[in-house]
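Here's the structure, in structure tokens; my notes come after.
Every protein chain of the complex appears in place save one, which is left out.
Let's turn to subunit A:
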Amino acid sequence: MKNHKRFVVTGAAMTALLAIAACSGGGGGTTSSGSGSSTAPAEPVTINVHTFGGGENFGYDEAVKKWNAEHPNIQIKYTNLTDRFEDVYLPQLLQRLQAGAGAGDVVGIDEGAMGLMAARPQFFTDLGQYGLDSRKADFPAAKWEAGVNADGKLFALGTDMGGMTMCYRKDLFKKAGLPTDREEVGKLWPDWNAFLETGKKFEAAKTGAKFMDGPNTIYNVILFQEAPKNGNLSYFDKNNQLVIESNPAVKTSFDWVTTFSKAGLTAKLQAWSPAWDKAIKGGGFATMGCPSWMLGVIEGKAGPSNKGNWDVAAVPGGTGNWGGSWLAVPKQSKHPKEAAEVVNYLTGKEGHIAAFKEAGAFPSSLPAQQDPEVANLKNAYFNDAPTGKIFSESVAKLQPVFFGEKHAQVKTAVEKVIEGMDQGAIKYDEAWSKFVAAGVKAAG
């Protein structure tokens, strides 16, 4: 009897063990499988679209709703995974690519990582085989070329692009005795020198706020204006050699930031930190370099209570681009054909326009740019600013900028030095050598 009882216990323990084993075996979790729903007649396919971004991010809510209503057999499941690209989304995506499971059927990729992804053709579906090669005429050359990988295959299609404007706080400008109308504000700063002088005037008025957020937003704005003047290069040349020290674009941008910092114009804030968020909402600074997607970020972070406080003016120097994304289909997707169809839709005219309306993400698609819906669009949050017109003008003469494989790492490393310089942890006269050293180290 006693023995018998013990066997029962042993059996239970073994069952528990097996259960644990079963659990850990099934844990990996393939989210990309098309789970068959019992209601639809045919075999419906679920396409997972994974994106990133703060505020309104990619702005696909409306576009997805429309698609799902029209395509009962291909249902899009749209998930914005995180608002952080470099330190959350990208490492996670790389791990999932390597693991061979877990990535979406369609994934968003930020421009900073396009060099990295183009160097890894083994992980992505060739979109050319589903006929997407035919879309070439829809995109500016720069946007198209970046989506072609090391094997010469098309692996990603462009979504939005940056464009460039300067966002400013109307209420703070008023307090400082500066003009508040966006045309007049734009005329305050035809170039960066004038911007500097305006900043000094603003600081002299002692509003309690600083003129600009921190050093790195403006650094990026200037860098992307300067890069086209220097062979379209930023940190790397087209052979993936680091040119951080020799490229005048980098030095010029660095020097401007140093000037602004020395003049005491920055709020010494780290972009994308909680303190930065707080200052966007609370009026801690008066201006910020604004690629189109930044409008969505500001709207999301400043919230409805600040509607009308922020406005958009032309950027010093006129044009520029910063950021923008692409959509790609990982090879691990079980439904590459349907995923390619979804990419085709979201990067098509209709998808671009919907995203622009929702998140202010300016279309890289040429037909979408020319569409009156985009060209005439006004942004209600920013005092009905004619954002369609402003951004079209800023990208009209846009030049492509090349990104090396390690662009994201070098960018992070050198921007830390700029931040340290601005906050006083690094002396001004040592900053450039530290900047170069950090870039060299990050490039490996």
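Following the convention adopted for this analysis, a contact is a pair of C-beta atoms (placed from the backbone, for glycine too) under 8 Å apart; a residue touches a chain by one contact, two chains touch by 3 or more; residues count from 1.
Just so we're on the same page, contacts and distances are computed from a predicted model.
Visitor: When you check the chain that is not on display against UniProt, which of "Sarcosine oxidase subunit alpha family protein", "Sugar ABC transporter permease", "Tic20 family protein" or "4Fe-4S dicluster domain-containing protein" does it turn out to be?
Guide: "Sugar ABC transporter permease"
Visitor: Per the definition of touch given earlier, which of A:142, A:164, A:328 or A:417 contacts the omitted chain?
Guide: Candidates A:142, A:164, A:328 or A:417; residue touching the omitted chain: A:417.
Visitor: Thinking of the whole complex, not just what is shown, which of A:123, A:293, A:326 or A:362 touches the missing chain?
Guide: A:123
Visitor: Please identify, in ascending order, the residues of subunit A that touch the omitted chain?
Guide: Subunit A touches the chain not shown through residues 3, 6-7, 10, 13-14, 16-17, 20, 24, 84, 86-88, 91, 94-95, 97-98, 119-120, 123, 268, 270, 272-275, 278-279, 284, 409, 412-413, 416-417, 419-420, 423-426, 434, 441-442, 444.
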